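Notes follow once the structure below has been shown.
In this view, the complex is presented without one of its protein chains, the others remaining in place.
Then we have chain A:
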Amino acid sequence: MTGPASVAVVPARGAANRGFARILLSEWTKLRTVRSTMWALITTAVLMIGAAAAIGMAALGAEENDANPSFNVIELSFQGAVLAQLSLATLGALAITGEYRTGMIRTSLAAVPWRLRLLLAKALVFGGVAFVVSMISAFGAFFVTQAILSARYDAATLVDPHAFRVVFGAGLYLVATGLLGLGVGTLIRHSAAAITATVAILFVLPPMIGILPSSWGRTVTKYFPPNAGSQIAVVVPDPGMLGPWGGFAVYCLWIAAVFLAATYLLRHRDA
């Protein structure tokens, strides 16, 4: 394929970088010009911060927390993440399945026939936006909860042991889950099927693993994507689970594997 004739037309490195910046800009335009993006991002933030406020209020009024040794003022901030991760994962999936559903993918690939570059640009743009919104949500949830709890308890601050890692980690977990949605979406190509698959990974399968025989069921539980990934937002690690960063690394490996399969299919499948 790459005979002498074709070597001559490969653009210089600088030109290729300019080309990639164009694709990034194009993907940014794509993401910001559909309404579902705004709604999904607002939903994410509202779920995180709103749930944090509601649960903070509820905890304030519940006297049994006073004597409960597992009552954790930091982790309490992230109860909304359970749902917020779903809205980000859905947005990630829609970023690509929306193109397949509408036929836009063929227009996109005719404009940018380098499929890996296209997916990479999409992942970077989506990941960047998800990062900003996730961090605002995670830190927002933390501060709102602590402000409410301070009326009755010793509220946590970011300099408390593990506090910064947990808050930042909760944000990272959301970003990673959004990217998981994008990867699964690229793999499956259909909006509903991709969202269903993501929900299965995040919500349906984890409790089902509990019924596996304990000899190896425990290992599966430990390494299963959301179980491993969410350890980064746990204050005191469960000795039966992976550590915070180790667990998050395992989660990232899972997502990398999904993207590897997705890029293979994207390259070889007819669009």
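Couple of notes before you dig in:
Quick note on the criterion: a residue touches a chain if its C-beta (ideal position, glycine included) is under 8 Å from a C-beta of that chain, and two chains touch if they have at least 3 such contacts; residues count from 1.
Simple rule for what comes next: contacts and distances are computed from a predicted model.
According to its UniProt record, the chain left out of view corresponds to "ABC transporter ATP-binding protein" among "histidine kinase", "Phenylacetate-CoA oxygenase", "Probable septum site-determining protein MinC" or "ABC transporter ATP-binding protein". Screening A:W114, A:F143, A:F164 or A:F224 against the full complex identifies A:W114 as the residue touching the chain left out. With the whole complex as reference, residues 6, 9-11, 15, 18-19, 22-23, 25-27, 29-30, 33-36, 98-99, 102-104, 106-114, 268, 270-271 of chain A touch the missing chain.
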